[in-house]
Every structure is written in C-alpha cells, then in structure tokens.
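Structure provided below as structure tokens; questions to follow.
Missing here is one protein chain; the remaining ones are kept as they sit in the complex.
Residue numbering begins at 1 within each chain, and the chains themselves are lettered A, B and C in the order written.
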C-alpha cells in the first residue's frame, strides 16, 4: 500500500499481530485516499473496544466516545455541520450490544453517515466474552457451556428497519470489501457495512479460514432493491453472503429537519440573531 | 363481561374515557380467566406510560418498573422462578423506544414470557409526542412539521431476530385479539403481541375507524412457519395485516441456562449449601 | 472581550419592586379545581391574560396528577395591585368544576372564601354562588363555551372593562374562525353580565387598583423562561426525550426551531440525547438537553464523558419527586446531590438554581456562555413548581445582541488538550482551520490520543480540575435580602425564592431576619461562610427530605445550619407555612 494523507506517523498500534483490524485500517486509508476525501471535513466517531481504536491510527478528526455510543454523536455531528463526512466505526459489541437502541433509531433517522462495524463475533478488548453476533455454542469464560442466545443478525434487522444501504464484507476479501465500503461512503443516507474481522486471540472458531469457507459473494442476480429478497439473503446461515444486500434512496435526516428545510446553511455558520427571540418575548407581552 | 378473579374492586382507572386500553384490560382479564391462570403464579411486569398502568387495574402480582425497562426484570423473574407465568406489558414508546435494546436482546434469549405492547403510535402519558411507531408526517407539539423518521416496525424486527412467536392484533377486533393473545400466552418461549390501541386524546389520525379501515386479518393461506413470508407480510403498509405472522418452536432461555440444565428446581427453592463453596475455597489452598 | 449582553447578569435591584404589604382587597387568590381535561387550563389562560391586560399583577401556578383525564387538579391565580409571585394556601375565590373539587380543597377553604360554580353539579352543602356556566354555554350553542363564560364571569368580578375582555377573547380565538370567535365573544359577554349582576346583587366587591405599567409587561412561565434563555444563550441544538416536567422547554424550542435556527431532535432515549449533545458541541454547536431526574440518571455516563473530553454541555434538569418514577407531575428539590456527583471519576461542573423567571432566563443563557468558556457541563436546576408557575415581570432581561464564542481556528499543529495555565485549552472544531481535533473518552495526551502514561494522567486530572477554580466575574453572586444586621439568616435555593421572601416580608421582622439566596449552588460562593458565621441562627429551607444544600454547605465550609425546614410531599411550600415555621 502506498502512503496516504491519512497515515499517522509513529503511532503505537495496540492490536495483536495478525488481527483483522489491520486489514480494515489499511482498507479505510486507501479508500479515503482514492475518494480524495478532504481530511479537514472527515470525522470518525467510535465507541470503545479494539475496533473502536481505529481512529487513533488514522490522521483524522475523531470523537472517540463511550462504549456503545458512537451513533448518537455521529448523528449530531452531521446535523450540526452537514458539510462534514461522518463515519461511525466500532465493534460488534459496541454497535449491536451496548449500543443496540441507537442502532435501531439511527437507521430510522437515515442520517447521511456511514456505519462500519468490525464484526469479530466476540468482545476483544475485554478478553473474549460473547458478543451479540457470537454463534450459538461459542464457549467463553462467561458463556462457559456455550452461547445460548440467537445470534444478532444486523443485516436482517437493518432491512427490517428499511435502512437505505445494507452490506456485509469480509476483510480477507480485500478488493470486494473496498468496493462495497466505497459505495457505502458515497451513498447518501445511512449506510451499514458489517465487516467480518477475525480475532486471532479470542475467537478460535471464526478464523480467516472459516470466513473464507463460510461466505460467498452475492452475484449480479441479487437485486438490492428488493427488500424481501434482501431479507431472505440476510437470513441465510449455511453460507453467509457478502455484498450489498439492500440499497435504495430516501431523503436524509438532516435534509428533513425543520431547521434546514428553508435554509441549508449549517447552524454553526449562522450568526446569532436576537430578533426572532425578541419577537417571541414580545408575544408574552400580549 | 362476567366477573373474573382478576377484577380489582374500587380502583380508580386513570385512562381517558373511550381509550383503547380499557378494551385490552378487559380482554386480558377474560383470557386469563378462560385459561384458568393461577393468580398466585402470574406476574405482570410493566414500564411507565398509560399502557404500563394496566397491572394496577388487575388483581395480580406486578413489578411496575422503570420506563423502558419491563423486559429485563421479566426475564430475570422467569429465570429466578420458572414456575411463574410472566407477562411483560407496556406501551410502544416504552418497549420500542426507551426499551429498544432490551427488546432486541430479550428476543434473542427467547425466555418463556409473553410481551404485549399497546401500540397507540404516540406517547400518551407525556401528552402526545411521537413514538417510534408514529407514522411519517404525524404532527405533534415536538414533531411540529411532522415525524421524519421511518416508523419502527416491531414485527419485521422481531422476525429478523427470529422471535419464536410474532403477532399483531387490533383491540377493536375483540375475538380475534383474544384468540391470538391466548395463543401467545400458551406459546412456549418469547411471544410478541403488538396491539393496535387507539389513543383518543393524542392520536387523532390512527383512530378506531382508521384501524378498522387500514387492517385486515391474515387468512389460513399464511404459513406462520415461513420466515420470509412472515417478513413480507410484516412490511406491508397499504393495509396492515393482523394475526400470527411467525411462529416456531425453540428451546426457552431458562431451559438452557447452565444452572437449570441438570436440575430444574428453581434457584429460590434450592436450599443454601456451603459444600460447593468450601470445595472451591479449598482449591485456593493448592 | 466586551460582552454587550453581560449587563443582563447584574443588578440585584431587579427584585426590589417586590413588596408584600397588602390588604385583602389588594391581593386575591383564585383557585380553579376539577378533572384533568375539564377546562381549568382554558379558563386560566383566558383569565390570566385578561387580568394582566387590565393592569393587574398576576401569578399562576398549578398542581396536577399524572393523568390526562379525570382525577383532581387545581390551579391558583393570584391577582393583586402589586407584584405577586408566590404560592399561598389561602383561597379567596374558589371555582370548583366538579363534585370532587370542594372536598379536595376543603382544608384550604375559610369562611371568607367565596365559592363560585354550578350548584347542581357540585353536590355540596356549602354556600355556593351559583352560576350556570354550562347552561348558558348550551344556550349559546355548545357546552364547550362554558369555559369562556366562566372566564368572562371571573374577569367581570374584577371589574375589568368589557372592551378589554373582548379584546383578549378576540386575540385568543381569532385563529379559530369567525363563528367560533363570535360564540366566544357572546359567552364572555354573558359571563361579564352575570358578574355585574352578582356583584350588584350580593354586594361583592373586589377592589384591586389597576396599574397601567403591567399591561405591556412580559408574562411567562418557567418553561418559557428557560427555553428563551437557551435561545438567548445561542443554543442551536437540542436533543431530548420527553419527561415531565422538562418537556415544556423542548416543546417551545421545537415550535420555533426553524426561526431560531435550532436542530431539535427527540432522541430514542436520554443516553442518546446526552451523547448527541456532546457530538454537537464537538462539531461547533451549542447544545442543551432538557430532562428530569430519571432521565438525567441515564445521562450520568455521558456527563462523565463531557468531563473527560472537556466538552461544554448545558443540562436543564427539571426536578420532580423521586426516587424512580416517583410523582411525575409534582415538585421537589431532590436532585442537587445527584447533579453534584453524577458521573464516575472526578471533573468539574457548575450548577445554577434560578429562583425567579428572570433568573431562569439569565442562568440558562449564561450556562451556554460558561460551558463554552470553561469547557465544563453547566446545570440549570429547576423543578415543576418553577416551570409551571408564571407571572408578569416588570423588567424582563434584554436579549443579548451578540454572543461571544470561544472556538478558535486551528493551526496544523493544533492539540486539543494543549497545556494551559488555567487548565482551559483553546477549543477547535473539525473543519475550521488546519488542525485535526481529536477527543477521547480514554485518558489522553495533549493531542487527544490514548495514553497510559501516569505522569500525563496526573497532569490531565489537574488540568481538568483547575478549570473552574476561578470563575471570577463570571460567578453568580450571593443575594442578600432584607436586614443587613440580621440575627436569623434564612437560606434558600431555586424555586423557593419567592415564597421565602414573601413569608419573611409578612413576618415583618426586617431588622432581625435576612434571606440569603443562592442562584449558583455550585461552586458555593466564597462569601457564604462570612454570612453564615455572622448569623445567630441559620435556617435552611429546602423542598426535599434530607437538606441537600445544607449538607453541601457543611461539606464545603464545615458549617452546620441550625435548623432545616423541609417539605417533600410533592407540593411546594406555601407562604403561610413558612410564615409560621421560619
């Protein structure tokens, strides 16, 4: 990989050698460079976890908030300054576990942000407990006899919520992953990309090898406009499809906010005006 | 309606005259009587809102907890004493808004509880703001120019999570509603019943009349074992289907917990034994 | 930098007009009571506006149940020839709307109370001035006009000119179409006629001097004052989740979002609301959340995040009785300690507790300024009583013409947490300047990157804690009322202000008793201890069960107040009970 403006010199990366996160980091830097993204207008928002450390290793603005709470600030950043490109990126536990409620309602809003989830099917940073996407039977120090909960299916849920862009990739299929994530970033509205990311240390089941064997790429016959088909694909379990499951246009959250309906200027660029307040105060004199 | 053991004498019901909640209250009392439910073994769990007041008007055990937090105590009550019948009942804002994350993960657990949601598409108790299920364009004192978020589709989400029983009824179709809720209570595992419930005071759009005109009953041609079909039905918007969308068997949460795998006795019926602790302590001597 | 609008923070004289000497004739307390949804609020709105328009001082407040229909609620409207701003127990004019109302108000009725209502509906053995509001309304065409008849009648009792009454009626109903307006005018007129008749017949004489200055004054509620204060503070982002009694602020700002330039979003939960607020400040917005205790409890982690990333934040915490759901529509001052200690770990904050509507406006506006300047969370602690009360305000604070921002344009070597003498590093935002802006909930170095270096950690803690060690000019002063040579010193904070002050006036011991009021509850003003030491007896009055301010004072100064007057029934103090208990 060549150098990009997003490279951060001399940072001490805290991930384990061989971790799937490195691949994602490289992919992200490349994509952003290829898209000629303006680093001054690009904000990463993340939570807490191994995945959530990614903005620390990129040269970019970031808001590295609380575990599970990447999406609310991301929505707010975009609404406060719609000129920014906002990427909310974190782990599966962060986005689908602790942050599950924001996942639901952010999709309902359809803000023009990209939501990238490193899905290693485990809690990496806290040393190997089950995540919402862990498969049944997955054994951990807490799930001693194996996971008994139905794995969370982020794609099916996003489709159920009529998300405007729903995709899944595997970091090991680099070119495919790049292509899909690029489209996600370019998509206007909320875009979910769930990335299969092997955790070498705590997930000995869902390895690079496993993902290679248990996934396949959606082909041209898949119509991403068809919601029911997309759902059907998302619920396949024998082999897990990769690609863009569902994609359609709808107005973004920011565009529809009353404050932006008449006037597209970001609220931070508007200068303070006392008149409307004075008019309101005057009404209380009647 | 005749008298039932669940009638609570002399309670002052705080609902507005004509509210759909009265119909649900009566239905619930009748069903429980018809099922000969043992009042001593029946626990209602609710949150906060108009709907959430329902256990106050029934003669039953109840845990009327926090807004949005009915499901976690319900799961715990069932796991602590699996002999109890547990009904978690609350409003749409409570279950799908504030409580959204519990909704997701409770479904993944599949505890043997019944989850009844009074869906009036509005926040009643707090005087008329949008709820997650409010339709686009619905105007309220806060959503002044109308709701801009995609309405939350509880059925589609539940099906996406592979819930073991997913149904919707309308309180105005009394017999149908009774039949479905009865099945939900009898179902082993998590059962969701979303009940359309007109709010006379704050929802002037989705009235009794509106629901009558905008719903239809699923007929025998619908196969509730077919997940994709169920999803398709759940995403219909022209007219909203009522009935059991999706139903299948899977082991309940409690049954699979390590603590109950060998020994079905509820943890509260087991008497304290110091030996296993002493054995553990002894291990620390090695 | 000169702050043209800073002038609005000063001037303790703004309350000097409050004087409570009066005779019964000059100060009448009307209480309307009935079921939720029965029309109390309609009567109240019409009546209060008429009375003020007529030149009468008006104060209104309500107590109501957590239900939409039924139950029993009541509203008090005090009408006087001088400013009135406090809640009294006494009822001069009682207007029961259903048969549960009189038994409900029983304790507050005296021989002097005049009861006005529809005899038949009230099923009471008391003497009631029977006015058939509903019958008349039906004659006009619809029982719904009964409220206007009643409002007209009551206004009539106060000798308000018919022209004024009809002017206000017209203003209120003109949007509803000609027919509705005309019917309401008729209804009001019928009410007025009945009042004239009754006054003549029964020699009812309500004698309150009218004052033309009142006519053009602002009359608003605590909800309005906080919401407008936010706007005046330059608020441009509000994310909140509905919760009584905080929702009024959200609603008012939502209603005017477009013209005020505010992003208003109903969040999925309070956690989201708080984290959205922080995101907005990060991006250069000026955000507020408005919530109550239970909602704020969910923001506690987010508050700690504000502390860690040194984000400004404005929190309107509208208190109601807890714990848990408690009494959703009632009042209490039970969350001071929570506001003070919320958030894991250690970081600074500022807490305001306005006592007047002017203060509510000023504190809220000022909260944005301080949050931005000191990069800390700032609380406005109100409660249901303050928020649901309204009165006319002789001098409403002026709205600032400009707002001072503390955002800098970044250079390429920008470091968000650069060392700074006073702990306050210049705050940049993404997209404004050459630098990158990195904020992290983990402990971080100057650049905002994760660090585990224990020296950097210690330095960062010191930096954060230092920020508000000197608020200087920006601090809100203590306010001392009445005798400087006091022996007894009464302390209060927040919504009890007016009630305490009126009670002290009524007690009349102006040389011996003084009132020390804290708008800025934290950090406690330095001078506080001097006042405390000077007093022979210090009495702390709080609308809670454990005396949270008293505890804070002791923690900070070692001083133990001599007596606490506490109330935690869900109702505010009345002037009468304080007159007696102080």
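Convention: a residue touches a chain if its C-beta (ideal position, glycine included) is under 8 Å from a C-beta of that chain, and two chains touch if they have at least 3 such contacts.
Please read these numbers as outputs of a predicted model, since none were measured by experiment.
Student: Check each of B:75, B:155 or B:185 against the chain that is not shown and name the one that touches it.
Tutor: Only one of B:75, B:155 or B:185 touches the chain omitted from view, namely B:75.
Student: Could you tell me which of A:4, A:90, A:129 or A:215 touches the chain that is not displayed?
Tutor: Final answer for the missing-chain contact: A:129.
Student: Among C:168, C:254 or C:305, which residue is in touch with the absent chain?
Tutor: Here the residue in touch with the unshown chain is C:305.
Student: Who touches the missing chain here, B:4, B:64 or B:90?
Tutor: Of all options in B:4, B:64 or B:90, contact with the hidden chain holds for B:64.
Student: Where does chain C touch the missing chain, residue by residue?
Tutor: Chain C touches the missing chain through residues 65-66, 71, 271, 292-294, 296-298, 300-301, 303-305, 307-309, 321-328, 330, 332, 334-335, 337-338, 340-347, 440-443, 452, 454-455, 457-458, 461-462, 464-465, 544-546, 551-552, 554-555, 558-560, 568-571.
Student: What is the set of chain B residues that contact the non-displayed chain in the whole complex?
Tutor: So the residues of chain B touching the missing chain come out as 11, 14, 39-41, 43, 45, 48, 53, 55-56, 59-66, 69, 71-77, 79-81, 83-84, 101-102, 104-105, 257-259, 261-263, 267-268, 270, 272-274, 276-278, 280-281, 284-286.
Student: Would you write out the residues of chain A that touch the absent chain, in ascending order?
Tutor: Its contact residues with the unshown chain are 12, 14-17, 48, 50, 66-68, 97-98, 100, 123-127, 129-130, 132, 141-144, 201-202.
By definition in this document, only the chains that are shown with their structure count from here on.
Student: Of all the other chains, whose mean CA position lies farthest from chain C?
Tutor: Farthest from chain C by mean C-alpha position: A.
Student: If you average the CA atoms of chain B and of chain C, how far apart do the two points sit, in angstrom?
Tutor: Taking the average C-alpha coordinate of chain B and of chain C, the gap between them is 38 Å.
Student: Any idea how many Å lie between the Cα centroids of chain A and chain B?
Tutor: Distance between chain centres, rounded to whole Å: 30 Å.
Student: Could you list which residues of chain B touch at least two other chains?
Tutor: 97-98, 100, 132, 144 - these are the residues of chain B that touch more than one other chain.
Student: Two or more other chains touching the same residue: where does that happen in chain C?
Tutor: 257, 264, 268-269
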